[in-house]
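Structure provided below as structure tokens; questions to follow.
The complex appears here minus one protein chain, its other protein chains still in place.
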Amino acid sequence: MTCDQERLVIETEFPVRYAETDAMGVVHHAAYLVYFEEGRSQFMRDIGSDYANIEAECYRLPVTELGVRYAGSLSYGERVKIRTWVEETRSRRITFAYQVIGSQTGAILVSGFTRHIWTDSNGRVARAPDNWSQLFNAAG
Amino acid sequence: MTCDQERLVIETEFPVRYAETDAMGVVHHAAYLVYFEEGRSQFMRDIGSDYANIEAECYRLPVTELGVRYAGSLSYGERVKIRTWVEETRSRRITFAYQVIGSQTGAILVSGFTRHIWTDSNGRVARAPDNWSQLFNAAG
Amino acid sequence: MTCDQERLVIETEFPVRYAETDAMGVVHHAAYLVYFEEGRSQFMRDIGSDYANIEAECYRLPVTELGVRYAGSLSYGERVKIRTWVEETRSRRITFAYQVIGSQTGAILVSGFTRHIWTDSNGRVARAPDNWSQLFNAAG
Partner (left out) sequence: MTCDQERLVIETEFPVRYAETDAMGVVHHAAYLVYFEEGRSQFMRDIGSDYANIEAECYRLPVTELGVRYAGSLSYGERVKIRTWVEETRSRRITFAYQVIGSQTGAILVSGFTRHIWTDSNGRVARAPDNWSQLFNAAG
């Protein structure tokens, strides 16, 4: 957990899974969205806003937009090292940003963002509840 | 759709997806469970018991046991050809069996079964509802 | 297969798989990248440039960038209907665009693009081989 100009950046690390590789011998491009999700999950657990609790309070944070750039790749036997931070918070939406880092070189292999809207459990757009809003604003 | 000694056998076919391959260059072993699920889904649609309808009536069919044998493999560029049938029906459970067939050779590449119990939407074991029970018994 | 202002648009259709849904009850956002890949695979098969053949000739088309917008969602029981076309071709790269369409409403649920570079089988950037280049230029 480090701070980048007042902004909280969470680093999460775990091994590449064999099932995530494809016939090119490296991690399939779609798997990085699951890595982002793990980075985001860990970020939320770390600041005390576990997404499981958000769902338990009948809110949802579906993805409305995302973008990814791939400059390198990971193979089985390597570790996924991912940095996650809050790029922007608004009353009804939140944007997370991510960097997947080569564990040996420190180079940025993959970077991206996911934008989410706050909805109730029926999918209707909602304002972020105050408790979560404060946690995310403090971190962003 | 063919009949094997009075038993209904449904054949489903679709292309191997690149995301399903792994660094060995062939389809990852866990992907065959998703193929089985597709075979089972198509079987149920074909006999008029679409699993989406089963869920809409507040029943579930979770997997309680499964087994798979792998004698061969599939690669990207090939088609998945899968045969599905009902191996056994009981008042509270149902067993499906599957064969994945080489589309050129006709050889059995992968075979397996999945056993399911009937539950309500809260996960409590239940008797199969009569309408579905009749459809499965007729096919099994 | 339709033409949109001289541009070839391929429509592919297949059922939502249960494994692709998540605890929100709808298809997980990462699954759409696999749908895009299926749309792209079918596009390439249809114009005679099966990606399996591209790999057999020791070329690769890894993804270097992608973007997705989500305006709606799909559930188990529905069909994925996806339109794929070539957005741009260059000597060393190619961009595909996609729309996932609601099979009943015809509304655009999810749209996106994937950008790819041509490489050899060792990952070195390469010019598109002439035979594939002509096929993609004719379609784009």
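All chains are identified by letter, namely A, B and C, in their written order; residue positions are counted from 1 within each chain.
Going forward, contacts are C-beta pairs under 8 Å (C-beta built on N, C-alpha and C of every residue); 3 or more make two chains touch, one makes a residue touch a chain.
Owing to the predicted nature of the structure, the values given are computational and were not obtained by experimental measurement.
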Contact set of chain C toward the excluded chain (per top definition): 18-19, 21-23, 25-26, 28, 30, 75-76
Note that chain A touches the absent chain at residues 14-15, 17-19, 33-34, 37-38, 41-42, 45, 50-53, 55, 75-77
In the complete complex, the non-displayed chain touches which residues of chain B? 23-24, 29-31, 33-34, 37, 55, 60, 62-71, 73, 114
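Just so it is clear, only the chains that are shown with their structure count from here on.
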So which chain is farthest from chain A, going by the mean of the CA atoms in each chain? B
Residue numbers at the chain A-chain B interface: does the shared fraction exceed half, giving same, or fall under half, giving different? same
So how far apart, in whole Å, are chain B and chain C when each is placed at the average of its C-alpha atoms? 27
Could you put a whole-Å number on the gap between the CA centroids of chain A and chain C? 24
For chain A and chain B, let me know how many angstrom lie between their CA-based centres, rounded off. 34
If I count partner chains per residue in chain A, which residues reach a count of at least 2? 23, 30
